[in-house]
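First the structure, which I've put down as C-alpha cells, then a few questions once you've had a look.
Just one protein chain is left out here, and the rest sit where they should.
This part shows chain A:
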Amino acid sequence: MTTKIIRKTLEEAKDLPFAELDFSDKNLVHLEDMTRMWDMNNITRLTLAHNKLTEIPSNIAYLVNLEILNVFNNDLVDVPDLWKLKKLRILNLGMNQLHNFKVPTGSNLFPMMEILDLSYNNLTDETFTEGFFTIESLRALYLSDNELEYLPPQIKQLFNLRILALRDNQLADVPQEIGELSNLRELHLQGNRLQVLPPQIGHMDFLSPRAILKLDSNPWVPPIEDQLVLGVSHVIEYVRSDTYRYLFGRHMQANVPPPEKSERGSRRLTRKNSKASLNGR
C-alpha cells in the first residue's frame, strides 16, 4: 500500500520543475523502494518526518537541487555526506539519535544553509567541531534538548545567526563572544545550568519588541533571579549595570562550580514510550 503511494507520488513529481516530495509518517524503515528517486534532480524538498529510517543512502547527494530536507523524528544514528548538497537551505534532523553528528572540517560546506535543526538528539560537546562554525550562512540554529555542556566562543563566527535555541541542555556557561552576534534576535536558554550571564548580553538588542530572550529554569544567581521574576527586560537592564559587571567579575574569579547535571538519561526511554513511537509502529 505504502509502496504504491510512494510510486505514484514519484511518478507525479517526475516532470514537475520544482518537485516537493512529502513522505512523512509513512512508516518507512528504509528507502530502498525509492531508487528511482535519486535520478530526479528536480526535487527541491524532501520530507521524511515521522518515520523509522535508520540511515539515509548516500545517493541523496544526487539530488543536487534539494533545498529542504526534513528527517524529523526518525532513528538516524548517522547522516551521509549531506555537505555535498550545495543548495540545501533547511535541514531538519531533529528527534533522531545523532549522538555523533559531526560537521567535517572543510571549506564551503553547506554554502546555502539557513536553518539547521538538531533538537532532541543527545548531542554532546563533540558536535562542535571546527567545521560546525564554518556554516556562516546559518540564520537559525536549533540545538534544544541535547546534552551540550559548553558553547564554544567560535559561535561568534556564525554572524548571520538570528535564532539560537539551546533550551534544555547542560550548559554551565555562555561565552561572552555571544555578544558579537549582532543579528541575534532569539536566544533560548531555558533549562540549563547557567548561573550568570555575560554582561555583553546587555548590549544586544534584546529590549526591542522583535527580540526574544528566554532564561527560565536556570540556577541563576539571586540578583538575576530576582530580576527575572519581574521580566526579561529587567534582567537586561540589570546586566547592563556596573553593579552586575562587578558581580560578574567576582563570580568568574571565584570559579564557582556549576550545579550538578540534572538527570535526564531517561530521555530516550521516555521517547520510546511516547505517543510518537506508538504511532510509528
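Observations on the structure shown:
As a convention for this text, a residue touches a chain if its C-beta (ideal position, glycine included) is under 8 Å from a C-beta of that chain, and two chains touch if they have at least 3 such contacts; residues count from 1.
Criterion: contacts and distances are computed from a predicted model.
Candidate names were "LIM zinc-binding domain-containing protein", "ER membrane protein complex subunit 3", "WD40-repeat-containing domain protein" or "Proteasome assembly chaperone 1", and the UniProt protein name of the unshown chain is "LIM zinc-binding domain-containing protein".
When you scan A:10, A:28 or A:68 for touch with the missing chain, the hit is A:68. Residue A:139 is the one among A:139, A:156 or A:240 that touches the chain not shown.
Chain A residues in contact with the hidden partner, per the touch definition given at the top, are 22, 24-25, 45, 47, 49-50, 68, 70, 72-73, 89-90, 92, 94-95, 114, 117, 119-120, 139-140, 142, 144-145, 163, 165, 167-168, 185-186, 188, 190-191, 210, 212, 214, 216-217, 229-231, 266-267, 270-271, 273-276, 279-280.
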